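Note that one protein chain of the assembly has been removed; the remaining protein chains are unaltered in position.
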Amino acid sequence: MLNLIIDALAAGRVTEEVPGPRAGWAAAAVGRFDLASSAPEALRAAIELCPAEAIAVERSGGKAVAVIDDGRCVQCGLCAEGDAAAFKNVHEEPAMGRSAASLRRRFPLEGFEGASLGPDFALDAHDRVSREGARLAEVVLKRFRRSLHVRHLDAGGCNGCDWELNQLQAPQYDVQRFGVDFVASPRHADVLLVTGVMTRNLELALVRTLDAMPRPRLVVAMGACAISGGVFGTSYASRGGADRVVAVDGYLGGCPPRPWAMIRALRMVLE
Amino acid sequence: MSLAVRLALTLSQAALLAAVAPLVNGFIKVLKARFQRRVGPPLTQGYRDLAKLLVKENLHAAPTSALFRLAPAVSLTSAVLASATFPCVAFGGWAASGDVLTALYVLALGRFFTALAGLDAASAFGGLGSSRDVSIAALAEPVAVVAVLVLAAGVGGPPDGAVLAGVHGTVFTSWRLLAAIAFFLVVLAECARVPVDNPATHLELTMVHEAMLLEYSGREFAASTLAAQVKQTVLLALLAAVFLPDGLGASGDPGALALSAAAFAAKLFGLAALVAVVESSVAKLRLFRVPDFLGAAAGLAILAYVAREAL
Amino acid sequence: MRGTLAHFALLLLLGYAALAFAAARAAPAVVVRLGAVVQVAALGLASVDAVRVLMTGAPQRVALPFTGPFAPVALRLDPLAAVFVCALALVGLAVALYAPAYLDRAGHRMSGPALQALLSLLEASILAVLLAEDLVGFFVAWEIMTGLATAVVLADGHRAEVKRAAILYLVVTHIGTFAALAGLLLLLGDAPSYSFDALRAAAASRTPLVYGIGICLALAGFGAKAGVVPLHIWLPEAHPVAPSHVSSLLSGVIIKVGIYAMVRTALDLAGPPPAWVGHLLLVVGLVSALLGVLYALAQHDLKRLLAFHSVENIGIILLGVGLGISAQHAGLPTVAALALAAGLFHVVNHAVFKGLLFLCAGSVHLGAHTHDLEEMGGLLRHMPSTGRAFLIGALAISALPPLNGFASEWLVLQGFVGATQGSPGLLRATAPLFAGGLALTGALAAACFVKAFAVAFLALPRSENALHAVEVGPMQRLAQNALALSCVGLGLAAPWVVPVLSRVGASLGAGRFTPIPQTGVLGGLGVGSVQPAVLAVAGLALGTALWVWLGRGMKARATGTWACGQGSVDGRAAYTASAFSNPIRRIFSNLYQFERATVPVAGAAPYFVMRSKTRGAISPLFEEHLYQPALRLLRWTSDRFAPWASPSPNRGLVVFAVVAALLLTWAAS
Partner (left out) sequence: MTEAARKEADRLVGRAPDDRRALKGARAYALALEELAPTVGRALAASWRFGSLVADQPRPGEVRLDYVFVAPGVRVPVVLGLSVPPAGVPSIALACPAASWAEREVSDLFGVTFSGSPDPRPLVHHEDWPEGLFPLRAGVNPPLPVERVSGQYPFRHVEGEGVMELRVGPIHAGIIEPGHFRFTAVGETVLGLEVRMFYVHRGVERLAQGRVPAAALAIAERVSGTASVAHSVAAARAMEAALRIEVPAAHALVRSLLLELERLYNHAGDLGNLCAGTALSVALAEGLIIKERLLAMNQALSGSRYLRNLVGLGGVRRAPSSADLDSALTGATAALESVERLANGIFGSATNLERLSGTGLLSPEHVRALGVVGVVARASGVRTDSRVDLAFPTPADSEIYGTLKPATETGADVAARAQVRLAEARESLRLCQGIVTRLADTDPAPPGISDRTGGEGLGWAEGPRGEILTFVRLEAGRVARLRVRSPSRMNWPAIEHAIPGNIVPDFPLINKSFNLSYAGCDL
């Protein structure tokens, strides 16, 4: 079996440098979606099609604003299909931020008449932003930057985010080189990384897992499901985003987020 | 040499071995990463992890007793004490006239407490780890003892500081190599390495050593982790200094001391590299194949003894 | 110098017994407590003599004011006996402290005063065996001791398993006694008297064949008493059913009397032993040690587990003794002295920690009303003192530094290291096997006591009784703590104790032993006299500092055990004793022949079984492959004599005894 090692050494390292947020995009790759057309019928069609209720038209102070919530968008691209589509794929990573609200991107609409459309995000005031991350002393953050142990919890997703997280260990990404490692026990973890919609049957398990983690600790929600429920939203079986149940320190949109974005999001919460 | 100097030497060796332990472990990890075609963690990641753990909370599960809090201190102490029982660099002038067997027994004390702590939280995973750990140790220890016995037979007494001085300059022999290989296999088993255990696994059901530490956090976890790393370094150092003492100095003069320190360090990291190579090239054994593995080690140790008698 | 203290000790114990029987009904509580006082006084006196003999190396004679039917009863306390008197005194003192409060609560069928009286008589008889100077006195005391031991085992004689255990004990030890008597008579030949001196003198005129048969019979006979494999089968039956403080004495001391008799015979009475006796003892010792510990691992009854460990430790002692003989013939008199000393040291050490562990088992029974490990759990919370004491005993029996078990076991191991320097021969060739076997035994014992302590004292209660366990009273705790302290003390004092013990061999006169000098390194064997203490002090300092520092980070937080996101853990989720020993049982499955069957109880097989039941059983190796065939042979033999003997094993035994007696008469004449 020594030949495995010899082959590997001969083939050489495959670890890649961290690309910039805009670099490394395949032409067809889905990313975030920006407003392409203010046409009301296009917007209406997009809102109707959107399986995750991520698009809305809000009226604030008399002005109409199109909102696309990267915390909900599952990057299905239905809103960007066809020549007269309201949105277009701009080949950039979905937004990340310290609150779910900060993932909503707003586009002023010119000459848009009529009432609000789509879901009312204002009603959606479940953002439970943790201040634990902000409160952490610089000394702790500094140590976390050099050693960050992650406990992953799938709160009920489709498993796509999990596989992407798993890919962080692929030699191309080699997340270990950043001092990040996945651990088996919540007792050893600094970050609780939540993916997937918060299902009813896992709510208590999430709370217990967080309780099992030693302070100081952080919670990061990755992927549309973990932020808002994504296509699964709220139902008899689920509560929507993880922040309905526990306070969250960082959010990263995407369905699923790509591995580089995940690495960047982990760094973001430590800044 | 005065007792004070000898004590100082002994203590500084213990401190040095303890201090270098995370580096040795990091070295293995980096090497493994290279075999996996990636960069791997920084060499100093072990220290960074420990430093981080110092600012974290100790969590105590409801069923745990005082023993749970005591065990990390005992296991780290036992590992550090074991590193003081035999000379790594110079044979002359050792303060503790203890021998290698003592080191093994002192390490066993640490394991006893760690195994108890694994069971203290009433978690089945801890139980899995403890029962596997003591079962494997039960088979590994006799092999270690026989390997040491071979050495003792070769040098005319137990391999302690005074007697080992006699080894210096002796010809490298086949039986010594056989004993060293046997002991190396024991080190793999004792240090929770592939093919006996997988230090990189996240699967609770397959763990041996880490399963016992699943309930620890904060400083206590730091101490338990460091204890395991020190134990690994101590056993590798034993191998480097006692089973393969070539290149080590008998006298205590500074020049010879520096030279043999360099030789020791080279051997220590060479052995660590060997651990990485083995760990990267074989699969983990099925739990009930481990007795075969250690049985083979026992066979090697006996063969070494026979070879010594015959040659 | 004439020792009178041991003499007084004997009289005190006998006198108390008489008084106790007389006043048992009048004031039982007073009688029980008086018994403790008397035992403390008597054993204290005896131990003063014993220590004096050990320190000076000069034997003492003890005269009794009466004579026996065959010869004047002569008692003599020499260094070898003194070692065993020390063991008796250490355990006996603790038992005396422990007994009154225990008897108040334990609720044995036999009354407290009766038990105390029997205990005193038992201790007196042990003293008498150790001090006997002639065969008649020895065997009379020996038989009295056996009878009394059976009597105390029968404290709960109304229970069937107790009766069975007592009968088994009587049968095996009597066959043993019989064999030993035959052996010694053979060795005695046509000597003019039954005195030990006559035996020693007879050595010169004995043929090797007679010596061989005689010594084998004697060793086997005494070995049965000591619980040597395969004659151990009574031990795990009898020791657990006795009251716990009696178990302490049975396991701690009485089986050692068997060892005493073996050592006395092999190294003193029968003359200088040839090498093969040493080898024989080594093999028997290793087999006993390994099988003892392996069977202990499979137990989940705490007292049975401890009883099997006695078999193991007897094996370790025999390894020391055997090496003591073999090493002489390999030209290593120092190693021989060291090994014998290690064996004798282990006699004392085992007495102390096994006595301690049995007392703790008694306390657990008082507190949690069970001996079954599977029904315990979490006892440390309710019985902290007993738990701490048990932990120290567990560390000691697991041969972990710096405790006494480590000291003696490590010395035996050093003996094997030394043996590699001997002249070429069987010993030198097999030294690694014995060293490896001993290390295996130690590691398995550690595994077993991780199991025993953790399953009993840690984690969560597995039964109502365990949940409501209560700690024992102050005197019982004192007794336990005294023995625990002795474990620590003997461990740290090893460098000073061992040289003293190494002189015992030389004092016997039948063997070449070179005692180890009192100070400095032990015979060039690398045992620094300061080292255990230095290591212990350094360890204690470092450990305490670490422990304090580890707790001084952020404030610790209490939480639930991590249960993978499930609510909480309970006793059923925690490891059981059977679960813990499962890997070892599987590894050594050839020796255990473990069988498990799971059958459905409710639901439709095969896909909808809702409840099922599982049973596992170990088929007893020796019962199946040695005793059963032997019994079958006996049955077969008695069947041949069917015309005048009905085919029952009991009758067969009688026939066997008669035939053996006839043979013996022929041999002795």
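Note that the chains are named A, B and C in the order they appear, and that numbering of residues resets to 1 at the start of each chain.
Everything that follows uses one rule, which is that a contact is a pair of C-beta atoms (placed from the backbone, for glycine too) under 8 Å apart; a residue touches a chain by one contact, two chains touch by 3 or more.
Being a predicted model, the structure only gives us computed values, none of them experimental.
**Student:** I'd like to know which visible chains would be in contact with the absent chain if the whole complex were considered.
**Tutor:** The undisplayed chain, in the complete complex, is in contact with A, B, C.
**Student:** For the chain that's not shown, point to the residue among A:158, A:219 or A:266 touching it.
**Tutor:** Only one of A:158, A:219 or A:266 touches the chain omitted from view, namely A:158.
**Student:** Just one of C:25, C:105, C:468 or C:572 touches the chain that is missing; which is it?
**Tutor:** Here the residue in touch with the unshown chain is C:572.
**Student:** Taking the entire complex into account, which one of B:44, B:173 or B:206 touches the absent chain?
**Tutor:** From the options B:44, B:173 or B:206, the contact with the absent chain belongs to B:206.
**Student:** Residue-wise, where is subunit C in contact with the chain that is not depicted?
**Tutor:** 300, 374, 563-566, 569, 572-583, 585-586, 596, 598, 601, 603-604, 607-616
**Student:** For subunit A, enumerate the residues touching the unshown chain of the complex.
**Tutor:** So the residues of subunit A touching the unseen chain are 1, 4-5, 7-8, 14, 26-30, 48-52, 74-78, 81, 89, 152-167, 169-173, 182, 184-186, 196-197, 199-202, 205, 209, 230-239, 255-256, 258.
**Student:** Need a quick check: the contact residues on subunit B for the chain that isn't drawn.
**Tutor:** These residues touch the chain not displayed: 32, 35-38, 124, 127-128, 131-132, 194-195, 198, 200-206, 279-289.
The rule is short, and it goes like this: only the chains that are shown with their structure count from here on.
**Student:** Which of the two pairs, A-C or A-B, is linked by more C-beta contacts?
**Tutor:** Of A-C and A-B, it is A-B that has more C-beta pairs in contact.
**Student:** Which integer distance in Å separates the CA centroid of subunit A from that of subunit C?
**Tutor:** 67
**Student:** Please list all residues of subunit A that touch 2 or more other chains.
**Tutor:** Correct list: 185, 187, 212, 214-215.
**Student:** Please set out, as single numbers or ranges, the residues of subunit B touching at least two other chains.
**Tutor:** Within subunit B, residues 55-59, 214-215, 218 contact more than one other chain.
**Student:** How about subunit B: which of its residues touch subunit C in the complex?
**Tutor:** 54-67, 69-70, 72-74, 76-78, 80-81, 84-85, 96-99, 101-102, 105-106, 108-109, 111-112, 115-116, 119-124, 126-128, 130-132, 134-135, 137-146, 148-150, 152-153, 156-158, 160, 162-163, 214-215, 218-220, 223, 287-288, 291, 298, 301-302, 305, 309
**Student:** Report the residues of subunit A in contact with subunit C in the complex, numbered from low to high.
**Tutor:** That would be residues 185-187, 202, 204-206, 208-209, 211-212, 214-215 of subunit A.
**Student:** Can you name the residues of subunit C that touch subunit B in the complex?
**Tutor:** 377-378, 380-381, 387, 391, 395, 398-401, 406, 410, 413-414, 416-418, 420-421, 424, 428-429, 431-433, 435-440, 442-444, 446-447, 449-451, 453-455, 457-460, 521, 524-526, 528, 531, 534-535, 538-539, 542-544, 546-547, 549-551, 553-563, 569-571, 573-575, 579-584, 586-587
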